[in-house]
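All protein chains but one are shown at their positions in the complex.
Right, chain A next:
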Amino acid sequence: MINIFIENDSGKRSALEVPTDMGFSLMEILKAYEYDIQATCGGMALCATCHIEVLEGMEKLPESNDNELDTLDTLPNADANSRLSCQLRPSDEMDGLVIRLKALQEA
């Protein structure tokens, strides 16, 4: 179990307890915690409705694959800290990651 922090628009951070041994993607974890993200494509890196911004801990994450980069390229507000949460599998190295849900602002 690790902690991942979600920062809201007013800068407040909430800690999520995230299991690393259940095969969930970060998108699935966020949905399980009832964050209102659509995840339209179900995790295929196609719809970008699970877009997140990594505020702290970018170096803890594996590099994006081609599918993820292709989709991020179609977003008007993606930047160097953008990731698709459906493509991230929480691991022990990600403990302490801080993210913001960009997809919520785009909705």
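What we mean here is this: a contact is a pair of C-beta atoms (placed from the backbone, for glycine too) under 8 Å apart; a residue touches a chain by one contact, two chains touch by 3 or more; residues count from 1.
Just so we're on the same page, contacts and distances are computed from a predicted model.
Novice: Look at the options "Ferredoxin--NADP reductase", "Flagellar basal body rod protein FlgB", "Substrate-specific component NikM of nickel ECF transporter" or "Cell division topological specificity factor" and return the one that UniProt uses as the protein name of the missing chain.
Specialist: "Ferredoxin--NADP reductase"
Novice: Quick one: say which of A:Cys47, A:Leu61 or A:Val98 touches the chain that got left out.
Specialist: Here the residue in touch with the unshown chain is A:Cys47.
Novice: Spell out the interface residues on chain A facing the chain that's missing from view.
Specialist: With respect to the unshown chain, the touching residues of chain A are 36, 38, 40-41, 44, 46-49, 66, 69-70, 73-79, 106-107.
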